[in-house]
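Just one protein chain is left out here, and the rest sit where they should.
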């Protein structure tokens, strides 16, 4: 299964389109002032749907070194 | 069946391609010095094949007034 | 404010002018900064029973425009540099087959895709020389929204009168700015339509011209059968390889414009009466130049503006006259030197000709012409 | 007769010259009277491992030619008026993106389809002004089959040296006549290839020029990744809306030709040493003019011929020099007046400039120039 | 009407004989087109024939209607303008394989897509005749042309397939040999209110024939007979169709026509006023 | 490779964020293309990305390969030159519906016909985005555009059908929503030695969405999910396919590739020497 | 009024500033004053910066572009930073109150909650332009509020969504 992952956002690039928010199966994300926010990281199942469809490469799953997690 | 017909040639326009000669089912036509000639008019069955395929509008069936025939 | 007085965008005024002139057909392909002309035509034409079509590219847009005109409708197409380049082949067809129509080129920064949203005056020479072979050219270039309205009507009139494509040159600045227009100005302009044949249909000679050198033009479908071709042709419209026919055809094509120069050539002279120093400019640049002239006058310089409205054919006599009157002419254009070549050619015997150009996508402003003039005047 | 000496058709010599210069790619669309150039290229290119492709039209032919050059191959396309008009948009792309290649235009009678098999010199101005926007232009025009061979090589050399499309103008007469050619002339011409980058691949700046104003050009696929665009761009090759960038780009594009005029501009002076009367002519017409000059000399007239081989950029200095030396210049062209505009512009201050044209599909012959000269000399 | 009468009625007799080479199939195709017009008893004044550039495109000059000989490849674009500006005209486009599928390919697919009421007859001789025998987009693979001296590596278009995929509502193919069927297809094409495409397989003995050792005009005409089979026969007896090319009516599904749709907008706006 | 790594490896990071509007589908499609390249472990130095003009065609500027942003409609013609002159390059064309099927329609069908090894990905948002929302050849009938203020009377192309009829040997369609499938199609398209055409249905919330009241970017993305069905599922359960648009791999029949055929001529001539 | 009054409206795409410029020009005409409106036009208009210009004058207007602003409206920090230098020393500055006024010396400054009002009171961020017009008409006593209202109604018929 590889290293554990977490979802991260590049707020500089996010244009606030809301696509990731709408298609996140676990309702993890929210738009705040036109920029995405990882509102409920604990609910994230690392499915990658947000990463797949962000038009701006602004959200993705990042491998986290085990000890950091 | 309409008026009787005969095959006629416009020698000015005939370019001597030989198509009418080759596709006449009754071998009525011949090329003489590069121009078509109605060699055997008596064999003509007025099928119109020559007229249909002459690229130059140079051979066709003409109605002949009955008395002329 | 009368309901004939409106705040219109330049491109909008162009369509209004075209409609006032009798446009019933538009075919084109969208391109910045001319797109509004297509969009507004699409909206307005069906409402008057006319037709709009968006073609697959500019080549087709030009071709369909010519087809529409042959079918009897006053026709227009609009584009910008890249599309103007593509239209060149069929523009030449329109010239040789003598098909009236109006081609609008809203100039933007070139070459190639260049600066698509920036102003430029880089297609002045292309309007004359863009298609292969010698051919007649009429090209006009207004400088205000009101004038866009008026001159568009004139373009249709000239196209119809002289049986030839007419090029309407605009630039991004005047095409996109909004200004007051009095649409009732059309009441002062006579609307002209092509001469149509009235004689017997049998034996109609589509390229046999009267003394005015303009043959009567029949619409397709009205019983005057004719053959139209882009090959060199005789008065019957059919192709010929005879040198005499070729000579006659070409001579008449060029001469029909030549002998009507007085009617075709329009220009504005501003404060030139007593001038010894002239700026030559057109389109948006001429507006800046007017401010410059006024400022120079305030300085006591006897400056004036010569503004060609008709770019082609060249206002040769007027320019020669000007060159004999003033000591110096500055030609200011948003390019690297185009119209100035022609001014030089006709004027350099009589006066100094200087060039001020700009090609960085920025408009030429009054201050920089002023500074340049000051430099030249030193 | 050495096996390097051959009787070749003009169009054939063009292909031989191209191959001698290193052409490895040809893309085009057939059109009279240039078709043999495509046909012979199709036959010869695969034999040397090169590639020929017949595209769907001239636009695609021009595009593919540019693509082939970007892939690192010396590339050529050939056409005639109608196709030349169609190529204009992408020709401008080649200028702004600085892509070396050779475009042959075998001129025929225009405008439009015109006289497809008759000679003409009607695209002289189009070669300079055919595409929208300001752009650099190099155009050469040989007048014999030997010179077609040599000058085709030169065209490739200039294209490669100056990173720009080069136009080779021919006319139907010289393109279709057969004459002796000594192919060993290539031994006297240095074959030039574009400067390719040798430095680090990381940070390669495709439009950063040295002092010579010509940037190194990397082939696609050699590790120097780059972006090529027809938008106004900076030294990195990426688009920019900055006025400064636009100014710098345009200035360098024009200047890289300007500063190399001496190398680019070629002309022939025939019996001009002591002349007070000059004929200016190029291509097939210059051959007639040479006969005329000889005949005038027999009459005792101090006549000479100035033959521009490089049409663009204009041989301005030479023409001015000429105008200071002679009393009269006759410009003879198979058109209604094109090059003569430029001669007038630079020469009319110093001498009389007269025009002799012909547009009926017939070549200008020595007798008619003679008669005209006699008329002018009266 | 026999040929002589047809010539008087519909041709510009003074322009004949035409410039085509001896045995060129184009004359037969042109003849078939005019017979179709005659059969339909169309008003000649309302007919507009548009062509491009090529041997085939010279046809327009011989036909006594409103005729328009345009630039290479652009016939359909001009024709679209004519038809849009005056929908009451019956517009026919006569074109060549090069004219309509090389340089003019885009206009073909777009006219088809719009389903504008234009009947296009493509004189397909598998070559650029006018310019002397270069391969065209319909030249069979491995055939020779002056620009394919080692055999053509291009794959040819199936023009009928292409027109259909692009949106034509009537599509058919026949050959100069089957001139009667060709006439019928053209008739049906004209009757279809919408874009009709008829591929008329022609022959160029001068270039295609000579370059490819296809024999003289007669032998080429024989091929136009023997190499083709009607789609209806082929469907019934597939064994006969082996290594033959299909001809006949391939598609005939009328849809609402372009200028009629536009008229609806005009009418609607008129009502609103 | 996650997005961040992908960006570092294959994008010109300094050019990001891109100019596309919030929620524009083009970013998703570009992402999918790069994932396909990464999955195939292609040598980036050998990849050449060619595009035309349009919002979609701006993609080339962001991607760190040999990139060529050409003139409007001409990407495939430039690409053909690149590929012919250096067949060792892996050439991809990124284009828009307007770019490849309006002005560029002819180059599309001819590149397909030749079966030259170019993989074309058409970002189809059913509109001319760059110029502000005019209808395109793929705008559905009755939709609105700035040049179709009364509803579009044009019939749209089925781009996949057209490419197939023209001769493409690999043809598929997916949408920005089905980004994974899209990646697979692009991968397969690249693997096909020949002309591959992949229609990537994208969305333009700014113009197409607004003009046609299709809601915001999210709602448009939902349509890209709900309106489409995979051809394999549709074949099994036709009832599900009703009023849906098919997607998936439509055609995959490799044929000999164009530059390889040409190489054979070169080899033959070499032998003869 | 001065011979010529140059106004620049700046902000971001979607705030409807071009429409505001048009309305302002229209209102001037209604009042019998000459006006020219123009705008920045570029790919950057797509969501990015947006700029509209209006020149009003009782005499003929030649050069149609703003050279030095007599009045500058800024709705975003970015546009403020970009255009503040173009304001005349004694010019009028109208800004949204979210904007930090770096170096705005000498101007007559009106800092108002334009965007907030649009969102809070009207629930439509797109009406920031109409609110701005209101402010301008108040500050600028050349064009009457009445004429602005007339112009608004002409360009924005009730129920329209054409507030782009």
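When the chains are written out, they are named A, B, C, D, E, F and G in that same order, and each has its own residue count from 1.
By our rule, contacts are C-beta pairs under 8 Å (C-beta built on N, C-alpha and C of every residue); 3 or more make two chains touch, one makes a residue touch a chain.
Remember, predicted model here, so these are calculated numbers, not experimental data.
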{"item": "Candidates D:61, D:111, D:313 or D:363 - the one touching the absent chain", "value": "D:363"}
{"item": "Touching residue (missing chain; options E:21, E:37 or E:162)", "value": "E:21"}
{"item": "Absent-chain contact - pick from D:33, D:92, D:215 or D:308", "value": "D:33"}
{"item": "Hidden partner chain, residues of chain D it touches", "value": "1, 5, 7, 32-33, 116-118, 172-174, 176-180, 284, 287-288, 290-291, 294, 363, 365-367"}
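We take it that only the chains that are shown with their structure count from here on.
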{"item": "Shortest walk length in steps over touching chains, chain B through to chain F", "value": "2"}
{"item": "Chain F against chain E, contact positions shared by both copies (same if over half, else different)", "value": "same"}
{"item": "Chain separated most widely from chain A, comparing mean CA positions", "value": "B"}
{"item": "Degree value of the rotation bringing chain C onto chain D, based on Cα positions, nearest 5", "value": "180"}
{"item": "Rounded Å distance, chain D centre to chain G centre (Cα mean)", "value": "53"}
{"item": "Mean-CA-position distance for chain C and chain B (Å)", "value": "59"}
{"item": "Centre-of-Cα separation between chain F and chain C, whole angstrom", "value": "39"}
{"item": "Numbers and ranges of chain G residues touching at least 2 other chains", "value": "42-43, 47"}
{"item": "Contacts with two or more other chains, residues of chain E listed in rising order", "value": "53, 71, 102-103, 105-106, 110, 137, 150, 262, 265, 269"}
